[in-house]
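One chain of protein is taken out of this complex; the other chains stay put.
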Amino acid sequence: MKALTANRLLDGEVVFWNAGDWKTRFGEAQLFEGEEAAQAAVAEANQPTVIVEPYLIDVAAEEGGFAPVAFRERIRALGPQNHPQHGKQAEGGHDIEVIQHAHGVARSAGRHNLIKLKK
Amino acid sequence: MYRYDAIDKAFVADRTAEFAGQVARRLSGEITEDQFKPLRLMNGLYLQLHAYMLRVAVPYGTLSPVQLRQLASIARTYDKGYGHFTTRQNIQFHWIKLADTPAILNELAEVEMHALQTSGNCIRNITSDPRAGATAEEVDDPRVWSEVIRQWSAIHPEFSFLPRKFKIAVTAAPKDRTAAKLHDIGLILRRARDGSLGFEVIAGGGMGRTPYVGPTIRQHLPVGSLLSYLEAILRVYNRHGRRDNIYKARIKILVAQLGAEEFARQVEAEWEQIDQPSVDLPDTELARVRGFFDTPAFVSLPPKSEAFEAAKAADPALARFARNNVHPHKQPGYAIVDISLKAPGETPGDATAEQMDVVADLGERYSLGEIRVTHEQNLVLPHVRLDDVAAVFAALKAAGLATANINLVSDIIACPGLDYCALANARAIPIAQDIALKFAEPEKAELIGELKIKISGCINACGHHHVGHIGILGVDKKGEEFYQLTLGGSAAEDAEVGKILGPGLPANKVADAVDQLVDVYLRERKDGERFLDTYRRTGLTPFKEAVYAEAH
Partner (left out) sequence: MPKLIKLVGQTAEWADDSYLLVADEDPIPGQGDVVLPLARFQAEGGALLDEGRSVGVFLQADQAVEDLAYDLPRLSLVAVNFAKFRDGRGFTSARLLRERFGFGGEIRAVGEVLREQASFFVRCGFDAFEPSDGSTPQEWLAAAHRFRHVYQRAADNRPPAYVERNG
């Protein structure tokens, strides 16, 4: 399964294609089953004054929803891991939680805990 | 500090206007992203994972309080209230909107700053010794020459579309605090036997995919010939640097391929043909630039401050700060004070807008209006009276800026990594935080002594991992973050590229591995050896055994 993502030209925000519109939340991304549908969206999404560098990403079903497969794309969908109050993760919500708890998000052998900062 | 005159101000204003026009043409679709990208890169604007990143030039790491306050204001107004100081003495903002950039550049121009040539295939920020003008060790003030090169390289008509980026560092002290030998050009100021001032010219150093300690291509270049000689080097590079493969496009590849001797010969041949008087600066201009770096208004003080001695005796934390963060100054009664941006658990090199304001105030009140940025992502107050260090320490402490860990194990260089950077393969920040927290206990850190750990999230090596005493490189191994350790690198005058310790480790094993390496060092060290010295004596074996012994 795939989704189509890009960065918004004006402000660099990560956005996801959904049937002619660019959404800021991964949870609102249109998911493509087949290669043809995905490529059709790529063609339609060629909007050089709206977004920059659109590309397809792999998405997998997770408990409760979907998440990008690549760790890099999860960080784009969530935000930087050293500042949980920055990026889309700060908004919270179900789709964010699905990504945060997605299989393999802790990657390496064993759990790698996010550092809790003393403030 | 250098101050803009009408010409410099007009130049930055024209550049800002030009960029505003280019942004408008991009937004309207008149120019494509492909055409716009090199233009925005030449203005320091990257598109990163979450937003645009703006890299503001801090020429050879010097800042005035007014400038630092403006950076704080920009952080508040246009970003998320913080900035990141980089390994090239610049500052980055990670949450910038393209649409805001013209306004930001205008605000920078108000305080004689810009983001020109902090990215792109052009000559980048000239970096230098953060202790310039304060240390007794230098033979001349390297900022004079850094400023000369900065102006010469600003929108250079011939060298703005090079095969790749070009980085120049200038140092003037026997201890190299600039990593000069790891630069495309490293310039080491020295006095010849007859007393004349000259540069030892290093060319073809670099890190990244193929690290090199740059060879010396000229032992002594009279300082007056600096610009014409640089022109010769840049011309040879512009003509012959590879353009077919971006991973082979730096000058280090050309120098390695030709050999230092042949490269030097080509440079000399080109130099001989250059009309040198038309390039090299007249003495009047050199004197004018030098005038901005005159000795500051020091007052006459005794070499020792009784007040400071008493304060240290009364406060062990201040004493620790003095041991690690306070360094001798050429002027009696003064000191160089380092400000660590590496509080364990924090993001290395980051400072909040509030912290920037505090440092600006301290610079104004206690450091004769000067602040410096180091290439190790820390700040410096170069001219503090010993009498005032206690007050500075108290103010820093209140702002979370008094960590007494300069050059110690928790003073880690880390690039922003996969948390921010579109080029990264792995995160660097959490690794740095893990390690720093493991060694957060100040006594332990002091017991270990000088240990430079450097972490990069990808092979581009912005974290300088190749030259860490312990270097850590994040790699993507089948979609997972692994970290490859190297030992024995050095960015100083004894420059060396580190050697790989063994197979990559998963993220949660890295801090433990560092712990094991430190244990080996503590066990093996003799006679005041630093970590690096012990490694150089024992070699990799005991360290490798310790980390990989269990991995059977």
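A and B label the chains in the order they appear, each numbered from 1.
Please note the rule applied: a residue touches a chain if its C-beta (ideal position, glycine included) is under 8 Å from a C-beta of that chain, and two chains touch if they have at least 3 such contacts.
Computed from a predicted structure; not experimentally measured.
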Interface partners of the hidden chain - shown chains only, full complex considered: B
Of B:A99, B:I155 or B:A422, the one touching the omitted chain in the full complex: B:I155
Absent-chain contact - pick from B:K167, B:H183, B:R218 or B:R235: B:R235
Hidden-chain contact residue, picked from the options B:A103, B:A260, B:V279 or B:A395: B:V279
Option touching the unshown chain, where B:I7, B:A297 or B:A549 are the choices: B:I7
Subunit B, residues in touch with the chain not shown (by the definition above): 5, 7-8, 10-11, 14-15, 17-18, 22, 31, 35, 38-39, 121, 151-152, 154-162, 235, 238-239, 243, 273, 275, 278-279, 281-282, 284-285, 288
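Going forward, only the chains that are shown with their structure count from here on.
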Subunit A and subunit B, separation of their C-alpha mean positions in angstrom: 33
Residue ranges of subunit A in contact with subunit B within the complex: 7, 9-14, 48-49, 52-53, 69-72, 75-76, 79-83, 86-87, 104, 107-112, 114-115, 117-118
In the complex with subunit A, residue positions of subunit B that touch it: 26-29, 32-33, 47-52, 80, 94-99, 345-347, 418-420, 424, 427, 429-430, 433-434, 437, 479-482, 506-509
